[in-house]
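With one protein chain held back, the other chains of the complex are shown just where they sit.
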Amino acid sequence: MQAYFDKCMEKLGFIPNVLKAYAFDMKKLEAFVAMYNDLMLGPSGLSKLEREMIAVAVSSQNRCYYCLVAHGSAVRQLSGDPALGELMVMNYRAARLSKRQRAMLDFAVKLTNEPWAVEDHDRDSLRRAGFSDRDIWDIAAIAGFYNMSNRVATATDMRPNSVYHGMAR
Amino acid sequence: MQAYFDKCMEKLGFIPNVLKAYAFDMKKLEAFVAMYNDLMLGPSGLSKLEREMIAVAVSSQNRCYYCLVAHGSAVRQLSGDPALGELMVMNYRAARLSKRQRAMLDFAVKLTNEPWAVEDHDRDSLRRAGFSDRDIWDIAAIAGFYNMSNRVATATDMRPNSVYHGMAR
Amino acid sequence: MQAYFDKCMEKLGFIPNVLKAYAFDMKKLEAFVAMYNDLMLGPSGLSKLEREMIAVAVSSQNRCYYCLVAHGSAVRQLSGDPALGELMVMNYRAARLSKRQRAMLDFAVKLTNEPWAVEDHDRDSLRRAGFSDRDIWDIAAIAGFYNMSNRVATATDMRPNSVYHGMAR
Amino acid sequence: MQAYFDKCMEKLGFIPNVLKAYAFDMKKLEAFVAMYNDLMLGPSGLSKLEREMIAVAVSSQNRCYYCLVAHGSAVRQLSGDPALGELMVMNYRAARLSKRQRAMLDFAVKLTNEPWAVEDHDRDSLRRAGFSDRDIWDIAAIAGFYNMSNRVATATDMRPNSVYHGMAR
Amino acid sequence: MQAYFDKCMEKLGFIPNVLKAYAFDMKKLEAFVAMYNDLMLGPSGLSKLEREMIAVAVSSQNRCYYCLVAHGSAVRQLSGDPALGELMVMNYRAARLSKRQRAMLDFAVKLTNEPWAVEDHDRDSLRRAGFSDRDIWDIAAIAGFYNMSNRVATATDMRPNSVYHGMAR
Partner (left out) sequence: MQAYFDKCMEKLGFIPNVLKAYAFDMKKLEAFVAMYNDLMLGPSGLSKLEREMIAVAVSSQNRCYYCLVAHGSAVRQLSGDPALGELMVMNYRAARLSKRQRAMLDFAVKLTNEPWAVEDHDRDSLRRAGFSDRDIWDIAAIAGFYNMSNRVATATDMRPNSVYHGMAR
């Protein structure tokens, strides 16, 4: 994992506090990093920006300070649009989005707020917006992942690296 | 992973459908299994039964059919008490629990339903019930994990193996 | 009422705890039994299984341990389908139901969760699914009855007979 | 039942529409009237006014137009205090109540809004306010009864007799 | 402001308690009265009755005792229909309204309960019901105003003049 931390330092200039938090146990850190890297950086029909938009819209529902700061920053960077990052944090419904991205976030947010009510017609809305079944899996898996991370971060009072606040403003 | 599936067959007599669902991509399956095995079977201050109780109480809030069937069965088996499995599915507040287990489930359920409101005094309640900071991590990580799995299962309409229904009744 | 209790013993092999709870006052027991027998066993356009499905779907919203155990058992017995009983307890939306039964449960659950919002278009949905005005009365009366019973049972910490747990699994 | 309707005419000067609604089936009318009369007029540690206060506070949560009009009128009449009737309709928390009556309504309203969360400490609050276990049964049974009636009335679009509006203002 | 209070006495026969509450600071009273007079009495495409209907429907969601008593009375007076005042207090959905008025109240109530979810299609519903963009502003501004007033009144335990209770019954 030292190699991974080194790569973080090299690529980001700092080590995200979430990784330090998990590092008390290598097994936990490796499992978390493996899942994160696959979901957020691996091959997918969703762009990296779209995946970060899901991350922030979900974290906004759960009001997770850590994830909103860290991934809000990522949306600003990947989109080059500071306002888009703020919109995902504050209320994704106020953003001017393509039908595709709106459908994607509506699904992720419903899955966050009332998972029991997600049914075939919700999956059909995604299909009508052009998503494949594999894409639906990815939307669900990313929304699910932040529903997990939001809770681990809040439950353990994780604090974001202060460097995020000023990035890509 | 064939070895892992073989071990499932040998140990359980069947392969849980969640694993088949993830198996379309080895990276996703491996990350999921690594995290699951560490959280539910690895070393922890929480007993395996306690971890399954969290799984079911969380899944009850999210009304996840797959997880309630699969992990409700696990609570019945590990406790030898069919009514306890039903209580976790239906309303954990109706169960006659030790103060420790009640505090554990209160935390996991609050973290599920209003994660934004979890604060120091909630962590203090766990400490007063005898949990260490490492235990708090484990409760949060398990509650988080099922908040993820519940959503992936519901979003993709995962169905539990029918064999679970009759087990340990 | 002794005759009634004797009939319970003969037919069920035990006396449901709810009846023992009401038996401290004959007037209360008689009124409860009269209403129960009329609604659940009397003439109606709804089958007995459909009435029990409403009972369980409503009790699931209110998370009433007593009613979920007792009437979940009734759904398993009347349908011969253990999974159907579990689905009503856990999340009726995950069940593969006919349009008729889905409309029936959607109405009963909306009436349970947001009674103030039930209006003509909700009644029209039932009519389109083939229900008569008399059927609508019965659905409403049964949903109403369990919204009452759930609260009496929870408020008085009523516990189900343990025999229910193993029935029709 | 004609005798009962005649008594209504004699005592009230009109027949409440809820009775006409149930009168399509004598069995249903008789069961409803038997339960109503026992709960609202029979022997109890709660005064008739207190029982009507529960009826209105519960109906306010469920926003049942029929029950709020009919029982709001009853609170005005029994108390001789028009403002008390309005307070029960609008927000019972704004009323200047005795500790006893406040505890009674807090229990009834919690049982209405989150029945799954009612536990021993809620019953203890009633006991500390001077209620016996029999009184707790009555509070629960009355709160339960209006959780039923509210839903039957709303589901069938029942309309209150217009005479109620001007009574005891 | 004395002139304004005198006009109140002359026109209403009493000084509404909300004005007395604000009168501890002339700047606050003047700003409140200026906004109130413009919104409720100034030129608008909404009738005065319609504006009061919004006031009461909004106050019902927030359960504000002061505003429900004072503006419920205004609806009764302006409409000459005591039942309409009660319907706005209890559940506006139970009233037999024109499509225009129903659309107006649906918008005001959604804006009250889930402001984050109000979007173009909600404005379009108002336009389809015949409202201009200026009318939409007025509906929003009045709904907004009572979302403010309800909270000031409740936060400071404001009590309505008792004279309101008997008016226009």
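All chains are identified by letter, namely A, B, C, D and E, in their written order; residue positions are counted from 1 within each chain.
Assume a contact is a pair of C-beta atoms (placed from the backbone, for glycine too) under 8 Å apart; a residue touches a chain by one contact, two chains touch by 3 or more.
Everything numeric in this text was worked out from a predicted model, so none of it was measured.
Among the displayed chains, contact with the absent chain in the complete complex occurs for A, B, D, E. Contact with the chain that does not appear here is found for just one residue of A:A21, A:L39 or A:V69, A:V69. The chain not displayed touches chain A at residues 60, 63-65, 68-69, 82-83, 86-87, 89-91, 94, 154, 157, 162, 165-166, 169.
The set of chain D residues touching the chain not shown comprises 91, 93.
For chain B, the residues touching the chain absent from view are 116-117, 119.
Basically, only the chains that are shown with their structure count from here on.
Each step here moves to a touching chain, and the least such steps from chain A to chain E number 1. The chains touching chain D as well as chain E are C. Nearest to the overall CA centre, using the mean of each chain's CA atoms, is chain C.
If you average the Cα atoms of chain B and of chain E, the two centres end up 49 Å apart. Chain centres here are Cα averages; for chain B and chain C they lie 29 Å apart. Residues of chain D found to touch two or more other chains are 63-64, 116, 154, 157.
Arrangement of the chains shown, judged by which pairs touch: an irregular graph that fits none of the line, ring, star or complete shapes. By the definition of touch given earlier, these chain pairs are in contact: A-B, A-C, A-E, B-C, B-D, C-D, C-E, D-E.
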